[in-house]
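Complex shown without one protein chain; remaining protein chains in place.
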Amino acid sequence: MGYFIDSLKAMATTFRQIFRKPATYEYPEVIRPRAERLRASFALPDDENGELACIACMACEKICPSQIIHIKSEGKRESPVTGKKRQYADTFVLDLTACIGCELCVQVCNSNAIYMVREQEVPGFEREDLVLNLERLRANAKSKTAAWAKGTVLQEMQELPKAEKKPAAEKKPAPEKKPAADATAAPPGDEKPAPEKKPVAEKKETPAPAAPADATPAAAAPAEAAPAAEAKAAAKPDAEAKPDGEAKPKEAEPAKAEGAKSDAAKEASA
Amino acid sequence: MNPATQSALIHGAVYGTIVCLAVLTSIAMGIWFERKFAGRMQSRIGPTYTGPVGLLQPVADVVKLLQKEDIIPRDADHALFNLAPPLAAIFSLAAAAVVPFSAKVISADLDVGVVYILGVGGLMVVPTFMAGWSSNNKFALLGGMRAIAQSVSYGVPLVLATMVPVVLAGSLSVSGIVDWQATHHWFAVWPILPGLPAFLLFYLAMLAESNRIPFDIPEAESELVAGITTEYTGAKFTLFYMAEYVHTMVGSAVAAALFFGGWDGPFAPGLHWMVLKTLLIFVSVYWVRWSLVRFRSDQLMDLCWKRLTPLGLGLVFLAAAFVQYWPGGAR
Partner (left out) sequence: MNQVITVTATRQSAVRGSVDPHLSIRHYDPDADLMLLHFGPQHPSTHGVFRMDLHLDGEIIVKATPYVGYLHRAVEKLCEKLSFVQQTPIVDKNDYVAPMTNEQALNMAFEKLLGVEVPRRARWMRTLFAELQRIASHLLALGTFCIDLGGALGGGSTAFIHTFRERELILDLFEEVTGARFHYNTHTIGGQRHDLPAGFAAKVNAALDIIEARIPEYEAMSLGNAIFQARTKGVGVLDGQLALELGITGPILRACGIDHDLRRDAPYSAYDELVPKVIVRQGGDTYARMRVRFDETAESIALCRKAIDGMPEGPINGYKPIRQPTMAKSAGGQVYVGIETPRGELGTFVIGGGDTPTSPYRLKIRPPSLHALSAIPYIMPGATVSDAVAILGSLDPIMGEVDR
């Protein structure tokens, strides 16, 4: 009897589904709205001068885990538009058949010269259709909607924000050896007074993590150069474009930042 | 050959052909409906591309299946392997011969129609096991083994459930039973006590006989790959596939005739009523199918022998008691 009643319950459940909207879409006719960040295929955009933005720095070729990007450049030459000397990617092959869609090539591109497009690639009829060469990539840039992620956007999102820069720089090397010395190195990177004040205030409030770092200022000297350079590099994209509105204002509150800091310390010790 | 036999033969041939074609056509529609129905139950849309709202999907299915290469495993028993699918199709269709689709549309109005249906239905196990044995495949063999065990078990409740209308109507002829219901009550309605449980028992036994979930143990595609049909391709697989649907359809028709008064109904011609009732039962089979998980082989035996068979015996006794003692129940 239990079988019977439970079977009726299951049948009632399935019957109820009939009145729901189907969860599927008739794909080619109806295209489901997809996320803004959807990564599908690739595109190589032009820069503001109408030239290929890619300067063949090979960063994406190096980082690609499946080694599907192959770039060749015939060296620097004068730009026909601006007259300046720059490097061009003369061949750019991206083999989509072996792409794992990890977005690392976009992540590492400092000049936003490669990004992913949101529209699904039309399936090809030959393998060659999926091997994206320079023409196809540039065509994609013109015809397809770009995904949200760009190299600088991603890097800026992951970079510790200005207000947070100094304590974070401190925090990072704390377990190893690093001192407050780069707290002095960081400020020259940005001239704004406001962000500079905060780290100081914060330092006072949270002596615990800062103290061991302060104790060994001498060890800092050799390792200092790198973070400083990095801070400058990070500052540049910050200055030219601030699309990343989300991250900024949030970090201003020292109380929360402090919480983050002590928690991070807790995890490190765990 | 005397004239009576001759005319019966001609009548049988004409109506038999009509009924076979009707059954096959309605199965095509049934498959389409099942697909749509199952699709909606699963939050899908179901077939859409083949014809208007996917109506030609069964045709596409069959065409696709017929195009497939016909593979016979090297070590299979060729004769049995080739014989099994047509036998399955024939046996499943043969039962339709005695089902009255209206007062007139009946291929062969046998005096012992109920016995004939049970006999032909029980024969289905033969091609099933032939297929399982001859495929030379362990999964198919297991499927065949399960099919025999299941069929033997479910023959008993099926017979007992069928006995209830037979006892109530006092006739072994299917059309006789329908006639009795047309003049009195449908057995599923009155007498409700042996009638409705007997219908449910018949329904369960029919699911088991036609290998439908929750009793599709011989096929059990998640356990035995495809059970008996593992090695079959193309046209032969199509025949098995079709036989299963025909079996369900004919079983639904028999259930409609035995328990729901067959062609009896107001306002419309009898044929309409019969088809409507058959299709409703047919659809419910698929509703059950797409809602439940299946039993295990030994649980099926357990259910059958320990619960359904005693229930069936009790129902037959009740029916006999009703006929004997209920005022107006006696013929």
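Which chain is which? They are A and B, in the order written, and residues in each are numbered from 1.
Heads up, the rule we're going with is that a contact is a pair of C-beta atoms (placed from the backbone, for glycine too) under 8 Å apart; a residue touches a chain by one contact, two chains touch by 3 or more.
Keep in mind the model is a prediction, meaning the values are calculated, not measured.
Engineer: I'd like the shown chains that the missing chain touches, ordered by label.
Structural biologist: The chain that is not shown is in contact with A, B.
Engineer: Touching the absent chain in the whole complex: find that residue among A:Lys9, A:His70 or A:Lys85.
Structural biologist: The single option touching the absent chain is A:Lys9.
Engineer: Please pick, from A:Ile68, A:Val108 or A:Ala141, the residue that touches the omitted chain in the full complex.
Structural biologist: A:Val108
Engineer: Among A:Arg34, A:Lys72 or A:Arg127, which one is in touch with the chain left out?
Structural biologist: Only one listed residue reaches the unshown chain, and that is A:Arg34.
Engineer: Hey, which chain B residues sit against the chain that's not shown?
Structural biologist: 38, 41-44, 138-139, 142, 145-146, 213-214, 216-217, 219-225, 289-299
Engineer: Give me the chain A residues in contact with the hidden chain, please.
Structural biologist: 2-3, 5-7, 9-10, 12-14, 16-17, 23, 34-39, 59, 62-63, 65, 100-104, 107-108, 110, 116, 147-149, 154-155, 157-161, 164, 168, 171-172, 174-176, 230, 246-247, 250-251, 253, 256-257, 259-260, 263-268, 270
FYI, only the chains that are shown with their structure count from here on.
Engineer: Indicate the whole-number Å distance between the mean C-alpha point of chain A and the mean C-alpha point of chain B.
Structural biologist: Chain centres of chain A and chain B, defined by C-alpha means, are spaced 62 Å apart.
Engineer: In their complex, what parts of chain B are in touch with chain A?
Structural biologist: Residues 37, 39-45, 48, 214, 287-288, 290-292, 303.
Engineer: Using the touch rule from the top, collect the residues of chain A that touch chain B in their complex.
Structural biologist: 3, 7, 10-11, 13-15, 17-18, 20-24, 26
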